[in-house]
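Inspection log for the structure reproduced underneath, given as structure tokens.
The complex appears here without one of its protein chains, the remainder shown in place.
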Amino acid sequence: MATRSQIPLIFEHSSRGRRGYRYPALDVPETALDELIPAEHQRQQPPQLPEVSEVEVVRHFTGLSRLNHGVDVGFYPLGSCTMKYNPKVNEDCARMSGYMHLHPYQPAETVQGALALMHRLQSYLSDLAGLHETTLQPAAGAHGELTGLMIMRAFHKANGEDGMRKEMIIPDSAHGTNPASAKMVNYQVREVPSDDRGGVDVDALRAMVGPQTAGLMLTNPNTLGLFDENICEIQKIIHEAGGLLYYDGANANAIMGYVRAGDMGFDIVHFNLHKTFSTPHGGGGPGSGPIAVSQRLAPFLPEPIVAEQHGEFFFKRPSQSIGRVKSFYGNFGVLVRAYAYIRSLGEQGLKDVSETAVLHANYLMRNLQPYYELPYDRHCMHEFVLSGSRQKAHGVRTMDVAKRLLDYGVHAPTVYFPLNVEESIMVEPTETETLTTLDTFIGAMKEIAREAEESPDVVCNAPYETPVRRLDEAQAARKPILRWTPEH
Amino acid sequence: MANPRDYLYTKDHEWVRVIDGTARIGITEYAQNELGDVVFVELPAPELIVEEGEGFAVVESVKAVSDIYAPVSGTVKAVNEALEDSPELVNESPFDEGWIAELEINDESQLKDLMTADEYDALLEEV
Partner (left out) sequence: MRYIPTTQEERERMLAALGIQSLEELFQAIPSHIRSDPSRVLPEPLAESQLLRHMQELASQNQDTQALVSFMGAGAYDHLIPAVVNHVTQRGEFLTAYTPYQAEISQGVLQAIFEFQTLIAELTGMDAANASMYDGATALAEACLMACNAARRQKVVLPATLHPEWIDVVKLYLESQDIHVEILPFDGEAGTVDLTALTDDLGSDAACVVAPYPNFFGLLEPVEELSQWIHDRKGLFVMAVDPVAMGLLQSPGAVGADIVVGDGQPLGNAMAYGGPSFGFFACRGTKLVRRMPGRIVGQTQDLDGKRGFVLTMQTREQHIRREKATSNICSNQALNALAGAVHLCVLGPEGLREAAYQCLQKATYLKQCLKDIGIKTAFSAPSFREFVAAADVNWAEVNKRLLEYGFLGGLPLGQYHEDLDSCVLLSVTEARTKEEIDRFVHVLGGLC
């Protein structure tokens, strides 16, 4: 990785009067500003934006980019995030003028290509979910969860049961977004424990459900990377209690072509297009979190969805729609990339993705098992969870192992999640890595395990080779500096 | 750091020091150690009325959050404003300068439900 020298903030480059972009000269007759904007509406102090030239901006951000790890730079086995290769051709597709430069309120007859693309993507995702209808609106997985739960609430309300169905059941291994989303629709969260095979404790679940149950949110394979074999039993328990099942599709990369959420009995599914369908994550976004729902829930989908009649595409409002969760129609540019990905791979290609992702994960897991504790010793799906408990005995914490990995040019796995495994390390290699990369990673993890035993200090003070060394997070949070000012 | 003998304790690792019908409340040495570097303390509003067992303050470290539960019912009479600028006092001096709030006690009989220092020591032995 790049230089250890510090890059000044763009504001620190600023020189009065410098500019990086010029507009063409104003070509219409001017009216005095005071005649158009009353004094009380005129800005007194211009915002202090930096004054920099174009080349300075390019060098600055190029310099910053070189301090950053990405899938284009190296291995990124971040569990639960499916950091697979983001095909370049999809970027070219999304940048075609016929997609990039469309106004959202153009008349339907001028955007038939865009609507056709969305309509097909809706049907592909409905098919992959094994469900009836899909909305492309949610901007991210968590947004899809929120939308799904709004639909769930609307369904119970339509049945006159909103007042009594107040509880959302969520496993202890769930993503943090699940309980946070449940709270955003005023559901009370009830946590169901895991059993000793890492799945939902079915007896505990049975004891928990009742007329107060709104539904269950579940990831399958779950965050331990394990497929819950009791899924049919689980869905029966929830449905018999009158609840609905929500599928967190964060782990869908494991099962394409093998099993569909709808066939497992789920009523609502979200997909993370920025995980399973290869759209780049952009340093935190944009993502896209379409949701598919069963037939009885389709009337409640947010508006609008794309419909087709006699070869013409148009927007439609579902009959009992919850309303809108976002302006316009979702992250369209992301949808274009995901559509291109599905077209590239086709049905068999998607199945190959899951097969290979699962093979890679199992290969890594079995090769790391001699060096790290494996709390659930069974075949994993597309990811697996280790525990750093053996290393902890030498005073080396999982965070230290993660930081040491950075010196090997590898992004660390997800750490300290899921919460039900001590010192957890969650590894997801994805299908797009070579066997050489997997073997190199095994070598690095093995070496770190050795260091943890023989020279724990080396691990505890890592990293050494990165643009900055370990950062003081306590200081950042105690005395927050959240913006540049000339003094800092 | 030993647990002060004249304080009372809860199973949530809070301490209570009773002075003239007022309960001064903080978290124990054990609790601060478990939390790690405390970065923020959300203090209760003065005159807030709280029930025993109710969360009325929050202690945050970099990656964990811990609710502070009222060990007894009462009314908030004072808060440790020094924590606004120096939350690290909870780490450095948990039993003294790192106190969090003072409650005017409604019902002194609730104090009987709290642990003595010996009982709390024994609890820590078990963990």
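We just call them A and B in the order they show up, numbering each chain from 1.
Convention: contacts are C-beta pairs under 8 Å (C-beta built on N, C-alpha and C of every residue); 3 or more make two chains touch, one makes a residue touch a chain.
Quick caveat: nothing in here was measured; it's all calculated off a predicted structure.
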item	value
Among A:259, A:374, A:444 or A:458, residue touching the chain not depicted	A:259
Hidden-chain contact residue, picked from the options A:169, A:298 or A:412	A:412
Residues of chain B (touch criterion as defined above) contacting the omitted chain	39-40, 42, 60-65
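The definition used in the following text is that only the chains that are shown with their structure count from here on.
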item	value
Rounded Å distance, chain A centre to chain B centre (Cα mean)	38
Chain B partner contacts - residues on chain A that touch it in the complex	416, 473-474, 477-478
Contact set on chain B toward chain A in their complex	36-37, 39-40, 60-63, 87-88
